[in-house]
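A single protein chain has been omitted; all remaining protein chains appear in their positions.
Take a look at chain A:
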C-alpha cells in the first residue's frame, strides 16, 4: 500500500505487456504446420463434430463466446487452437486460470517436447493466448487480468477460452468447476455490457492420454521428471508411439442470458458505477456455481468413451487379470449396458468384439498384456529395487493408469451405481430409505464426482430411471424390487463404487487411528500414502489405489474428510 499511482500504473503496464500478444499470421501458419506434423505422428486421427463447428461459427457472429474445454492433457489447448485455425475461426484468447500450473512450464514442456526452444516464442507470437503467473495474492495482476478478459468479451475480439476444471485432471475424472474465471466472464452480462454470452462446452476425449504414466507417478507422490533433457528424450520416444484417436466434440452453445433468466436481477448492479469491482452477491455466487456444474456435466455428456474404457472397467473389478474369453463376453455386456445408460461410445462398426478387445489391448500395451489367453496388468519394470514398498509401487502405477480409464465412464454409471449401492445396503427397500442413503453417498462423494448442487432428487430419479430401463430393478408402488436378471447388474455397479468407498475408509481409518494432533496438508498426503502401503503389505489387500486421487487432488480435501470422518463414525453403514 501507499505506492504512488504512477508506479502502479507502470506495473500494470508491464503486466499487460506480458499478457498482450502481437498477432503474426506467418508464425501461426508455421505453427499450425508443425503441430499437424506432430499430431499426425502421435495420433491415428482427430475426430471433430462439424455440425458443432457450424454452431460455433454461428454463435461467434451473434454474441461473445466462451469456450470451455475439458482438461485432460497439455495437448488440450494446442488442439483447440489448431482446430479453430483449421476451420478458419478466430483463434481463442486462452486465459490460464486458477490452479498451480505456471504456463511458462507449458511452453518449455512443448519446446522440449518438440525439440525446439523457439516454439515457446512462436506460441507467444501466434497471438493466441496470454500468460499468467502464479498470482496468489497479487491483486494488481488479478485486476489487470480480469479486465483484460472482460475487454476481450466486450469488444468481441475473439472467443475466450479457459478450463473450468482449473487444472488437468490427473485421474481423468472431471474435477469440480473452479469459479474465478467463470465469475469474470459472466460479469459483463450482469452489468449489461454485452447482450448475452454463449458458453460452449467442449469435450476432448483421448483414447490414450499422453501423460498417463506421468499422472500415475504424480499421484503416487513421485516428482515429475525433469523437463529438460530427459523430457526431451522421452518426447522423442513418444513420437514413435501410437496414442490412438482424439475426439473433440463442440457442444451446443448455452446462452448465459437464458440461464440467468428469473434467477438474477441485473438491476442490482444499477447503484454502483460499473467499473468499481464488487464482490459477487450470494445469489450470483450460487448461480455461477450452478452454471459451472452444469457446464462440466455437459462436457461429460459428450465425452467419447472408447472400448478400452469398458475393458479397464472390467479389469478393475478382477485384478490382476481375467480370461480373455470372459473379458470379451463381459465387454459386450457392458457395452450394451453403457449404451442403454446413454454413453457416447466410439465402437467400430462391423467388427467382432474379440477384435475390438484385441486391438484395444494392443494399443495399451504399457498397461496390459495378453499372456496365455489371460489379459493381465503388467508391472512396471524397476530392476534395482525389490523392497516390498517398491513392489506395491510397481503395481500401483499400472493399476492407477488402468483406473484412470475406468474413471472416464464413471459419469455414466455414477447415478444408477449410487442407487444400486443404496438398494444393496438398505434392508428395507422403501423409496424414502433408499433415497436417504443415496443422498448420504451423494454428499459423501460431492467432491469426487460431479453432482449439480441442490439437484439430489433429480439425480436420484435419473439413477432410478436407468435401473428400471435396464430391467435391473422394478418399482412397485413405493418399493424397489431387484429382478432376477438384475442382480448381476446391481453387483457390478456396486463393485464399481467399492474402490472409492474403500479409499475413503482408509482415510477415515488413518484419521481415527494415527492422527493425534493437527497436521498440515504437506504432511497429510504422504502420511496417508504410507499408511495405505502399510495396510497393503500387512495383507489387508484392497482396491486402495483410488485413495491417491482422493487424497492428492484437492487442497481442500482434508477438510471435507474431517467432516466425513465424523459422519461415517456416526453411521455404521459399512455393510459394503
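Methods note: a contact is a pair of C-beta atoms (placed from the backbone, for glycine too) under 8 Å apart; a residue touches a chain by one contact, two chains touch by 3 or more; residues count from 1.
Assume contacts and distances are computed from a predicted model.
UniProt lists the omitted chain of the complex under the protein name "Alkylglycerone-phosphate synthase" (options: "UBC-like protein", "Alkylglycerone-phosphate synthase", "2Fe-2S ferredoxin-type domain-containing protein" or "Exoribonuclease phosphorolytic domain-containing protein").
Per the touch definition above, the residue from A:5, A:26 or A:273 contacting the chain not shown is A:273. With the whole complex as reference, residues 192-193, 195, 265-267, 269-270, 273-274 of chain A touch the missing chain.
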